[in-house]
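Here the complex is missing a single protein chain, while all its other protein chains stay put.
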Amino acid sequence: MSLWEYANPVRFLRLSAKAQPVLWVAAGLSLSLGLLWGFFGTPDDMRQGSTVKIIYLHVPAALMAINAWFMMLVASLIWLIRRHHVSALAAKAAAPVGLMMTLIALVTGAIWGQPMWGTWWAWDPRLTSFLILFLFYLGYIALWSAIDDPDTAADFTSVLCLVGSVFAVLSRYAVKFWNQGLHQGTSVPVATGGRTISDVFFYPLVLSMVGFGLLFIALVFLRTGTEIRQRRTRALLARARRGG
Amino acid sequence: MPELGKYAAEVLSAYAVSLLLLAVLIWMSLRRDRRAKAALRAAEEGRDA
Partner (left out) sequence: MKALLLRDLRLAVRAGGGFGLGLAFFLIVTVLVPFAVGPDPALLSRIAPGVLWLGALLACLLSLDRLLALDHEDGTLDLLATAPLPLEGALGIKAFAHWITTGLPLVAAAPVLGLMLNLSVSGYAVLVGALLLGTPALSTIGLFGAALTVGVRRGGLLLSLLVLPLYVPTLIFGAEAARRAATGQEAATPLLMLAGLTLATLALMPFASAAVLRMGLR
């Protein structure tokens, strides 16, 4: 049994039908538990006051905004190399979710920044990088909807995703070069294994990160299924028109 | 309800906006999925008929 079996749309739909209920329940549980715990069960920060509670939305959304693009990159590569339709459609399905995550990260960041930094928006490297990521998502989605032939659209968007990834990384460094940061460093530095926030905030944060992650996976499953069905409908209609 | 102090408006609006956006995303995805399923069913029946 290999992973590639799920490149078959029927197999994928069967797996998706089995996995989705579990995913939705798990996502709903961890997300609501994490958010409720964060909202009701954690103390205020000494300097940030109650605005620290926004972290349970902001950080997981930002995390998923980047991971969604990364997932699209992997799916695009699989499409370009092995030409599995499910992979291309999964990339397409993930893009609006990633866009929404980026938007949530930007909006919650702005709401938090207003009382803490005294400004809704600053041209800080992290903020600017996210804005650029937002534009990349918009361009990617626009390109999908602009091309009629689904295979060509999958090809073009995949290449755009690859090239865009390179430029997204470039922009990240260019932007760092261009302005000093206002944004604090990461709260959960994975590379060093340490963390810069205390346990009271950390556990609900991890829980809601897991929740956002599961929600993303569940949404991608759902939306990929939608794309597969739309594709098959189009094929059936085209065959009917040809009088088949 | 926890005591949110002077930042109540910010915290509550952040939660409201985020949950609203997530709800919209989930609702749109579900609606698209329902439509796709219905369209596929219609197309398959059309082929059989």
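So that you can tell them apart, the chains are marked A and B in the order they are listed, and the count of residues begins at 1 in each.
Quick note on the criterion: contacts are C-beta pairs under 8 Å (C-beta built on N, C-alpha and C of every residue); 3 or more make two chains touch, one makes a residue touch a chain.
Quick caveat, the model's predicted, so the values are computed rather than measured.
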Exercise. Where does the absent chain make contact, in terms of the chains shown?
Worked result: A
For this session: Specify the residue from the set A:21, A:43 or A:139 that touches the hidden chain.
Result: A:139
Exercise. Which residue from A:107, A:122 or A:175 sits in contact with the chain not drawn here?
Worked result: A:175
For this session: Considering the whole complex rather than only what is displayed, give the residues of chain A touching the chain that is not shown.
Result: 132, 135-136, 138-139, 142-143, 146-147, 152, 155-156, 159-160, 162-164, 167, 170-171, 173-175, 177-178
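Here is the rule we use: only the chains that are shown with their structure count from here on.
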Problem set entry | Euclidean distance of C-alpha centroids - chain A vs chain B, Å | 15
Problem set entry | Contact set on chain B toward chain A in their complex | 2-8, 10-11, 13-15, 17-18, 21-22, 24-26, 28-30, 32-33, 36-37, 39-40, 43-44, 46-47
Exercise. Any idea which chain A residues touch chain B in the complex?
Worked result: 35, 39-40, 44, 49-51, 53-54, 57-58, 61, 96-97, 100, 103-104, 107-108, 111-112, 114-115, 215, 219, 222-223, 225-227, 229-230, 232-233, 236-237, 239-240
